[in-house]
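Left out: one protein chain. Kept in place: all the others.
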Amino acid sequence: MTLRAHLRVTRDRFDLDLDLTIGRGEVVALLGPNGAGKTTTLRTLAGLLPLTDGHVRVGDRVWDEQPGTFLPAARRPIGVVFQDHLLFAHLSALDNVAFGLRARGTRRAEARTAARGWLERVGLLDLAHVKPRALSGGQAQRVALARALATGPQLLLLDEPLAALDAGTRLQVRAELGRHLREFDGHTLIVTHDPLDAMVLADRLVILERGRVVQRGTPADVARHPRTGYVADLVGLNLYRGTARGSTVDLDTGGTLTVVEPAAGPVHVAFPPTAVSLHPAPPGGSPRNTWRVTVTGVEQHARTTRVRLDGAPPVLADITTATLAELRLGPGDPLWAAVKATEIRTYPA
Amino acid sequence: MTLRAHLRVTRDRFDLDLDLTIGRGEVVALLGPNGAGKTTTLRTLAGLLPLTDGHVRVGDRVWDEQPGTFLPAARRPIGVVFQDHLLFAHLSALDNVAFGLRARGTRRAEARTAARGWLERVGLLDLAHVKPRALSGGQAQRVALARALATGPQLLLLDEPLAALDAGTRLQVRAELGRHLREFDGHTLIVTHDPLDAMVLADRLVILERGRVVQRGTPADVARHPRTGYVADLVGLNLYRGTARGSTVDLDTGGTLTVVEPAAGPVHVAFPPTAVSLHPAPPGGSPRNTWRVTVTGVEQHARTTRVRLDGAPPVLADITTATLAELRLGPGDPLWAAVKATEIRTYPA
Amino acid sequence: TAPAASAVTVFAAASLTGTFTELGEDFEAANPGTRVVLNFGGSSALAQQIDRGAPADVFAAAAPVNMQQVVDGVGTAGTPTTFARNRLQIAVPRGNPGGITGLADFGNADATIALCAEQVPCGAAAEKVFEAAGVTPRADTLEQDVKAVLTKVRLGEVDAGLVYRTDVAAADAEVEGVEFPQADQAVNDYPVAVLADAPNAAGARAFVDHVLSGRGRAVLADAGFTAP
Amino acid sequence: MNRVRRRAVGGRLPVVLVLPALVGLAFLLVPLAGLLVRTPWGAVPGQLVRAEVGQALRLSLVCASLATVICLLLGVPLAWLLARSDLPGRGVLRALVTVPLVLPPVVGGVALLFVLGRRGLVGQYLDAWFGISLPFTTAGVVLAEAFVAMPFLVVSVEGALRAADPRYEEAAATLGASRWLIFRRVTLPTIAPGVVAGTVLCWARALGEFGATITFAGNFPGRTTTMPLAVYLALETDPDAAVVLSVVLLLVSVAVLVGLRDRWIGGAP
Partner (left out) sequence: MNRVRRRAVGGRLPVVLVLPALVGLAFLLVPLAGLLVRTPWGAVPGQLVRAEVGQALRLSLVCASLATVICLLLGVPLAWLLARSDLPGRGVLRALVTVPLVLPPVVGGVALLFVLGRRGLVGQYLDAWFGISLPFTTAGVVLAEAFVAMPFLVVSVEGALRAADPRYEEAAATLGASRWLIFRRVTLPTIAPGVVAGTVLCWARALGEFGATITFAGNFPGRTTTMPLAVYLALETDPDAAVVLSVVLLLVSVAVLVGLRDRWIGGAP
């Protein structure tokens, strides 16, 4: 039951041409600059915008095939969080969340109970009876998220679900969303501007520029081999899976990292290439993590140099051109990489 | 001509009580979690929500004084970017931007020319004749920003003006906004969730929680002496003013930093405390910036320790508790601080 | 909701509203258990309704043309009988501000004049009297019925109007009547008939007889009608 | 909140709007005032106790309300069909639907007789097969009023539908709501003010209906004589009584409208 889509939409000054496959249980993040066509993609998958050409198939069900078949939005098992929320103004937060269940025939009391559960998960139970107009921007976004999740959809479409949230809430909602997506056996497409959200929540990234895919792959792949400068800037992140034992994480790629937030079980750990310092000899002092690496590649970016290093774990480091000159790096050179534990973020996997 | 306000708004489940002063040419950032009352504050200053009690005065003009005086929104020299944009659906992007000038009696051709200039600055000149419904979320936000700036207001109120922008555009719009705000001799209040926006754009921060101020001060002050854990997490940033000469910045507090992006003239440079590593001896290797510091204070946070260090420049470092134990830090201890140039961001000041 | 068998349904011209209401009450008093159901309206509208199958027993029209329409349509039981006559009178607002004395003043451009439209009976009658008087009226308005003319006179909007005597009699508090000799040239006949397919033919007969009785004539005369 | 918002926007009321608004108000209200001034108030109690007046008033209110219910049940879906479906020829249909507005009501009554009269296109079968005869019955009054008043409802509701943001309906669709559910739970609440406006127009028009009613349903006291018909008859015999009856109709309808408005609008956000 894989979602396979070839999306073509033609508009006056814009056209979209996108191949997309989302496996069952898979989370795909769609990234790209403003106006790249992310929302347009979401709308076609939701059945709100018929394709000009192409198709959308889930397993052997055809959702859209131009010309001919078109399954309308109401009959697609989807959940959508819209960029501007679109909460129903005349319904309370609770009834907004309960709407989808009610539409599917759940009885009122039952739907409300379920909705209350969802509001609790996004931390808004005390605003259950408030109308959307009396919600702040971030509160509205959380209600929209709860509304989309409440129906247990098969395809989840999220348009910047975390954009209006403050740092604290964001962390909490991201964790909750991550938990949900891991348990979720449907397909998820998430649009976001935040590479961290993308790297942490998604199994695969699709990066769109001006209606066309410029790169796709797993977060680690994309991060390691960015095809364009835009992608490199966007997703430059060292990301590993591992198993946490307190504040130590054993990485699947080999090696161990010390982190700040103690955890247990499978986790993602991430830090930017800028956080990696390189030393000819083991540095003393605060960095908790130092390990031996060898240079495998050097890439010149606009103002920094990205050094690809092998080791346990392999790692990317951004250094200045001056450092490059000073250390006289060349492939095969042995070095020490150091990363402060406080620079590493940990997310349950 | 200082804006002095004492804002009191009482609602069913929320009340706001806030003293606010914004000097001429000053930029104040309002930070706080979702539902803290940031938008409410903006609306009272805009004259869209009369005060329950208190006053708003600009110089010796009274804008609002309850009970009694109330200057309606249309007669306040303000520019507002709303959280949900509120672009006029029937006007093109260009006419949306020209609206404020037209309202002030500027002739059509002139207003359009000016509007075109603003659209160019936010990088949307080619979408000038598009209606808001055909704009993507980020594009809409940029048009809203241009619309608010176009009238040359005396008080600028920005509600998350950069939230929907992608990383690249954000950088560019932030720079443009920063440039504008520096030239701007009116008062600015900017609501944002991004501490970086706040630290870089604002002269002073006001941090709001549940309708009350929990801390205020210059970004450096707040960062150095956060009053609550929330504030510490939010604004933990080393921020300096200095003068750039290529990729070297001479800091006003003394000391020199090497940065990645070459610049000339006054700049802000910033890096998070997590980016600072501490060493008992000068570390070799990639970090471009190493300097002598002495410990002046140690603060235990939830999982990390924030070390306050004196030196040129003085600096905050976040280290793990393990590191703390290992280095056996105590006030007065001499250390070496190291920061990679790639970790430092530079903004024209 | 069809009328009970003991009900007599009478379709009568609007100008008979007062008199037929009174006669109906009389008739009900004289024939306990019988109800008179009255439907007042414009004669032509009533004729139209009867032709479209309206359940009427008796039709009393304000002009023979409308009766003829019904005779030609669904038909009547026997020939219609003329039961009352009406003639024209000049109506002027109280105090006669226009100084109207006769038909000749209707040709005067200074006076504001209301007449009935030629399509309605009172208009046709007016045309006849003006022809007889040799006057070309300079009307400001040609009203759709005689009551509309009277309203204009009552409110003083016009200096004079040509209406029926019965109308002047009904509004004697606010208008004054001015007789003129040519009125005899255009006497308006009111015919009444039992309809061919009257649901209650016997009751209908009895009601028509009541209208034609001495009591009926007295009531009609009180209202300003003349006997045929 | 509403008060606050209203007060907050804009500042002083602009003369260029307030002046024509007041002229308009005067234009509508001064004639009513004129009517009230000329009303022989002494005659009012006498008229009010007359059985026929009570009857006519009750009949008017009942028929107008029933007609309004019919119009709501049929007209709101019709407006929705015209605004939201992709029927071919909607433009022409929309214009046709407004036609009964233009038709002189008397002709409307004649048209109804053509179709539903005992010998009409449809009416003959109604009569022959079911023994139903609509003209000259209270049902006929309701029908005539509904025929005349429905376009008002349809046109208002359709205008409201066009102005509503369709993206909320899209959001509801993605939540699995059928068109019918969307209509009930999203569209209707959104356009409620438009529906209220249309209902008011429809009810008021039905209450004042005269031409189509007298032509199609006749003028039988207690069965089909509504207030406007009673006014017409009163004009024949006693013009003062006609004014009194009109004023009674006015006062009752204002009372009803004020009462309903307060209840409906009070509940809205």
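Each chain gets a letter, A, B, C and D, in the order it is written, and its residues are counted from 1.
Basically, a contact is a pair of C-beta atoms (placed from the backbone, for glycine too) under 8 Å apart; a residue touches a chain by one contact, two chains touch by 3 or more.
Just so you know, these numbers come straight off a predicted model, no measurement behind them.
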Checklist outcome for this item: Sole touch to the unshown chain from D:L25, D:L48 or D:A128: residue D:L25
Checklist entry - Since one chain has been left out of the picture, which residues of chain C touch it in the full complex? => result 42, 44-45, 48, 65, 112, 114, 117, 119-120, 139-144, 148, 151-152, 155-157
Item to check | Absent-chain interface as seen on chain B, which is shown | outcome: 46-48, 72-80, 82, 86, 88-91, 99-100, 102-104, 131, 133, 147-148, 151, 157
Item to check | Residue ranges of chain D at the interface with the undisplayed chain | outcome: 3, 5-14, 16-25, 27-35, 37-38, 73-75, 77-78, 80-81, 84-86, 91-108, 110-112, 114-116, 120-122, 146-147, 150-152, 154-156, 158-160, 162-164, 166, 169-170, 173, 177-180, 182-183, 190-198, 200-201, 204-205, 207-208, 210-211, 227-228, 231-232, 235, 242-243, 246, 249-250, 253-254, 257-258, 261-262, 265, 268
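Going forward, only the chains that are shown with their structure count from here on.
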Next on the checklist: Based only on mean CA positions, could you tell me how far chain C sits from chain D in angstrom?
Outcome noted: 34
Checklist entry - How far is the middle of chain A from the middle of chain B, if each middle is the mean of its Cα atoms, in Å? => result 26
Next on the checklist: Using the touch definition from the top, which residues of chain C touch two or more other chains?
Outcome noted: none
Checklist entry - Mind pulling the chain A residues that touch 2 or more other chains? => result none
